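The complex appears here minus one protein chain, its other protein chains still in place.
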Amino acid sequence: MNVNFYVTCIADIVKSGVGKHSVLLLEKLGCNVVFLEKQGCCGQPAINSGYAKQAIPGMKNLVETFEVNDYPIVAPAGSCVYAVKNYPEYFERFGESDWAARAQKVADRFYDITDFIVNVLKVENVGATLTGKAVYHPSCSLTRKLGIVREPLTLLQNVKGLQLLPIHNQQTCCGFGGTFSVKMAEISGEMVTEKVMNISEAEPDYLVGADVSCLMNIAGRLSREGKKVKVMHIAEVLMQNEKGEN
Amino acid sequence: MSLKTSELPFKERVERQVHNEIMRRAVVKAQETIGANRQKMVDELGHWEEWREAAKQIRNHVLENLDAYLHQLSEKVSQNGGHVFFAETAEEATDYIRKIALEKNAKKIVKSKSMVTEEIGMNHVLEAEGIKVVETDLGEYLLQIADDKPSHIVVPAIHKDRHQIRKDLQEKLGYQGTETPEEMTAFIRKVIRRDFLEADIGISGCNFAVAETGSLCLVTNEGNLRLATTMPKTHIAVMGMERIAPTFKEVDVLITMLCRSAVGAKLTGYNTWLTGPRLEGETDGPEDFHLVIVDNGRSKILESEFKEVLRCIRCGACLNTCPAYRQIGGHGYGSIYPGPIGAVISPLLGGYQDFKELPYACSLCSGCNSVCPVKIPLAQLILRHRENIAQSGMTPLTERLSIKGFNFANAHPAIWDGSVKIGAKLAGRFIKNGKAPIRAGALAEWTKARDLPQPEGESFRSWFANREKN
Partner (left out) sequence: MTIQNRDTFLDKLAQRMGRPRQTKAEPMPSPVNNYAATRLTELTQAERCQAFMDFAKVMMVDVAEATEADAAEKILELCGKYGGGELVINNDERLTALGITQAVQNRYSTHIWTPEAAGDNLTQAEKANIGIVYAEYGLTETGGIVLFSEKDRGRAVSLLPEKSIVVVRKSTVLPRVAQLAQVLHEKAQNGERMPSCINIIAGPSSTADIELIKVVGVHGPVAKIYLVIDDL
């Protein structure tokens, strides 16, 4: 199956490993991965700061980029997928009905990677091995906004040797919120500190998530506190085998 | 306008609140306790999502027929022997209430908890006439004697601990007992009892007004509302114009959702349904009843893109879920309406000038959306405020410029491609051990509480392109 990969700007710039492992994972599951270089950012930094109107040209670029084929588009971050799913509404509101229709077609092809693997590729066990205790962080975008709750858990529960530990207030936001993390740094800082406190209580080896933005936030605080928890994107976990990384 | 609870600028308020250990412990406790109780009640009721749809349907129907229901309500109240005053502005409402108080030669007024009366600044207006206004809801009473402001719409004094409360009671009322909640409550019961018996007027809010019968539904626990509307000869009820239910059947659905969401109980101790002044031959209850219906910006909201927020039944579940509220408490928001609901309605009722930061004090996590009993899309409305603020030039110039630059690059693939590759290289070169050589702007803010991400030195797209070649 041909699949477009949507890397997300965070993964593209500072966490290419997440992108790399996502691509390798999709290929391992039999996909032919296409990376359309014209892709840019989903526009969240502008949109979520109230500049959706000014972000329209960027949104158009993204829509156009993915119109060159009709393959599904897979991303390693729920927040970006959610942002694109809202494009039709923004185009409509700013009087661009034609673009709204075009955006709808593209948005309908957008998938978070766990959703894609479980519901499109129909795979629940990718044959990975990772021994240790892990806490899974369910990102707000994935769970509350996209409704993708059980897919990441199913994939992780089938990882040989991996023990998932519950934590207090597991569903609570990690405090990233995009520009919120720097515009409201005090509040964001308190939120991520509390999240790390709850994670640490479980004493896991790993912190796993499906949203690279949340992971970047939580990892930043874990590092600041000198905690030895290894932060991994679910794609990285699913590429692990008995000998270590694939 | 009396939404503001602080004169301090936002950042300073947040700084103070984040360091207020007592408040933070109290808010965490409130969220955990009420949250757990709410969940028990949600599970016990069953079919929660369907009940939410039903409540949303009722509220939407009311908003779509608001003029008709207000007409019907006023007809009924009048037929029952009550007076109705329609107040477009806060001033009109308080003017009317003052007029009645002066007509009655009132010396003392007992009040039960009412957010809308705080919103219109009613107490000040009456006190300026030398009338004593006693807040009889325990939490509000504690705030009143300490000249403090509410920090939560359901449990307003949650930010105070028993030591503080005992100190206030001792200083203001000469209380000599211990600091157990039981003893302090018993003391306050005795003190306020006299006020109930002496008061000339009782003033209440209104959870829901029933259009079909001209009744008011009040949802309480303490008995103060019952006393305030049983003893004094005059009862004035103040309501936000949108707080209507067509019949008692809809009230049933709404109070079911309200009590479970707000305090994690099937119903509160008292649900008091009042209809007009006392009947012929009755010897308690008010002889004179006035209903003040307040607009104060609500009709403007109804006309706007924010109209869905008028479904709100003031349960506070959004506050009890919000992770930002958890860190800064109600006083951090600086409004009598804090938390997610406050982030939406404080700018609408109180203006962007005073409340423009509130829509940003939110990570858009949408926890509020998921607990709202009437399915208000709070996170989306908060984002809408950001749009309004950004589009009207209220944001800093530096922000607008950097967003402009970002959008430009993002709309031009060649520029974006180059920026990403360079960005990745720079990040790899300069970010060491989670720190960057520059500590300015966004970098400085991020690194207050966190390290920067450990970069991989090469952009994804470079890696992908290279392996394509090989």
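Should a chain be cited, it is by its letter among A and B, assigned in written order, with residues numbered from 1 in that chain.
Here is the rule we use: a residue touches a chain if its C-beta (ideal position, glycine included) is under 8 Å from a C-beta of that chain, and two chains touch if they have at least 3 such contacts.
Everything numeric in this text was worked out from a predicted model, so none of it was measured.
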| item | value |
| --- | --- |
| Which displayed chains the unshown chain touches | B |
| Listed residues B:94, B:234 or B:272, member touching the removed chain | B:272 |
| Absent-chain contact - pick from B:124, B:300, B:404 or B:467 | B:300 |
| Among B:15, B:91, B:161 or B:399, the residue in touch with the chain that has been omitted | B:161 |
| Candidates B:94, B:117, B:144 or B:213 - the one touching the absent chain | B:213 |
| Positions on subunit B contacted by the hidden chain, ascending | 26, 29-30, 33-34, 46-47, 50-51, 53-54, 57, 61, 64-72, 74-75, 77-88, 92, 96, 136-139, 142, 155-158, 160-162, 165, 181-182, 184-186, 188-189, 192-193, 196-197, 211-215, 221-224, 226-227, 229-231, 241, 246-253, 255-256, 263, 266-285, 293, 295, 299-300, 302-303 |
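The working rule: only the chains that are shown with their structure count from here on.
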| item | value |
| --- | --- |
| Whole-Å separation of chain centres (CA-atom averages), subunit A against subunit B | 33 |
| Of all residues in subunit A, those that touch subunit B in their complex | 7, 9, 11-17, 19-20, 23, 35, 37-41, 43, 45-46, 48-55, 57-58, 60-61, 65, 140, 144-145, 171-173, 175-178, 180-194, 216-217, 219-221, 223-224 |
| Residues of subunit B touching subunit A in the complex | 11, 14-15, 18, 323-324, 326-328, 360-367, 369-370, 383, 385-391, 395, 399-400, 403-404, 406-407, 409-413, 416-417, 420, 423-424, 427, 431, 434, 441-442, 445-446, 448-456, 458-465 |
